[in-house]
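Here's the structure, in C-alpha cells; my notes come after.
The full complex has more chains than appear here; those shown keep their coordinates.
The letters A, B and C name the chains in turn, as written, and every chain counts its residues from 1.
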C-alpha cells in the first residue's frame, strides 16, 4: 500500500537536497526513481533539480497541461518505476495532484512531493492546497529564521524591502525570498542582510528565478 | 517559545478524547488549561466537549464574531492560563486563527487546536485553511477506513447514500459522516453499514449535529 | 504490510487512554482489537487496563513465560484479530517482543505497544530495550514537567523524597512516580507536592502498584 507524501517547508530548507538523497537511496538498492519538475518558466526549464548546498540531478519537466499519470505510464513501460519524486510541488495544478493519487492508488508506487506550503502573502499555492487535501502523509522539512526560531513563513524581498503585495509567481524579477518565523513575518523584520548568502540578491537578475524555490 | 499546534484528523479519530487527555495532564501538574469550542449551532451549544469513547469536559463556547485574544486575556486575568485547547477547530474563522497566534506569540502560551482538515466534498474548511497556514506544527491523529487502510477523507452519508453535494455545514440534518481511505472515497464505497456503531444513524435526528464532528 | 509500533512516554502521559481510544476506533469500524497486559503483580493482575483520566477496558493478562504468538493464534482462531494492543510494554521480556514481531510479519496484523522507555534510574527496561531494537515505528506520547518543559524522565519519590537507588520494579511499595524534564531530573527537583493529584501518595499503600505505570 503505497502512499502520497507531501514534504513541505519554507524556502531554503533543503527540499531539493532531500529529494536527491531519496533518489540516490533508491538507486543504490537497484531501484528506479522518476523525478518530475514543473516547468514554470522557460528560462529555468532545463530539466534539472538543483540543490543550493550542492548536488543536482536531471529531471523530467512537465507543463501546466501535462498529464502526470500518462507520463508515468509511458516511463513505467520502458522500465519499472519504483518511486516518483516531484520537485517544486507548489507549482502543480489540481489535476496534477489528482493524477499523482492515481499513480499511488492504481500502481502501488509511492510518490513524494517536495514543495513550499505558504506563498509570500501567506496564502496557499494551488499545488499546496491540493496536496494538503489529497496526501496520505504531510511532513515538514524544518529550517530556522535568522533569529534561531523555527521558520514557518516566506517573505519576498525586493531591493532590500519586505513586500506583501504582488503576483504569487513572479517571472524574471529581482526578488529574493527569506524564511522567517511567524513573529518576524508579522513584524516585517528580515534580519541583517549581511547574513544572507553572498551574491544571492546580485545573482538573481542574471538568472531570473520566476519566483521559483531557488534551492 | 510556545507554539500553535494544529492536530487534524478525519471523523471519529478521537480528537476530543485527545484534547481531554491533554487538559487532564496539565491539571494533574497543577496547571490550568482553557478549553474553547465554537458555537456553530444553538442546539449543540451547551458548553461541553464530548468524546464518543466516553469522557466529557466543560468548555467555553465562542461565537463567529468572538475575539479569542480578548477572551483569553479576560480569563488570564482571573488566573494564569497555561495552555489553550480548541475543539472543532475547522469551524473557526480566519480572524480566530490569527487571534490564536497572538496568544502564542504575545503571551508565550501554547495553543493546541483539534479539528477536521477536509470537508465531505474534499475541500478545506475556513478554519483548516488558516490553521494550515499559521500553525507552527501540523500533526495528524490517525484513524482507519473500514478496509483497514489509513483514513484521510470524510464522506457524508444520508439515508445510507454517499452524497458529494450540499452545504459544507448542515444544520439539523439526518446525515452521518464516515472516515474513508482515498481509494474508497473515490469509489464511493462506504463499507458495510452493519459495522457502523449501533444506533448512530438513528440517533442523529434526535440530536441534530449541525454537521459537527460528533466525537 | 503491518508494522510494530512502540509508543513510549514518561508516567502519566495518557498511554492507556490512547490505547483505549485506538481499541474503540477499531471496534467502531467493526474490527476486533486484542488487548494484552503483562501480569507483573498478582494483586494488580485483574485483567484490566485503567486510564487515570477515566475509562477502562478488560485485557488479557500474560505471564513472564507466556508465548504471545500462541496466545494470539488461539484468539485469532476464535475470530479474526485486526490489531493487537499491549499496555505496560516495558514489563515485557525479550521473547515477548520477538513474538510480537512474528504476529506482525507472519499474520500482517499491526501491533501497538504502549509503555515507559526510561526507568527511575534512567536505564532502559527490558521491554523498552527490545522494543527500541525491533519496532518499525518509535513514537512519543508527550507530556510536561511541572515547569512546563517537555518531560523525558521519570523520578521515584518515596515519602516526598526523590530516590535514585532501588529495584527497577518495586512490589507493594509506597513509592510514587513523577515525570520530569531532564534538567529537573538532574537537579532532583520534583516540584511543589501540592500540585500533585490529591490523594495519590496516600492511595498507594491501599493498592500496591508493583512499580507499575498507574495510569
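For the reader, a short list of remarks on this structure follows.
One rule holds in what follows: a contact is a pair of C-beta atoms (placed from the backbone, for glycine too) under 8 Å apart; a residue touches a chain by one contact, two chains touch by 3 or more.
Note that this is a predicted model, so its numbers are computed, not measured.
Shown chains number 3; the total number of identical copies in the complete complex of this file is 4.
Methods note: only the chains that are shown with their structure count from here on.
Chain contacts in this assembly form an open path, with each chain touching only its neighbours along a single line. Once the centre of each chain is set as its mean CA position, chain B and chain C turn out to be 28 Å apart.
Mean C-alpha positions place chain A and chain C at a centre distance of 41 Å.
The distance from the centre of chain A to the centre of chain B, each centre being the mean of the chain's C-alpha atoms, comes to 30 Å.
Looking at chain A, residues 1 sit in touch with two or more other chains. Listing the residues of chain B that touch chain A in their complex gives 1, 4, 101, 105, 117-118, 122-124, 129, 132-138, 140, 149-150, 152, 182-183, 186. Every residue of chain C that touches chain B in the complex is listed here, in rising order: 12-14, 17-18, 20-22, 24-26, 28-31, 52-55, 82, 143-146, 148, 191-192, 194-197.
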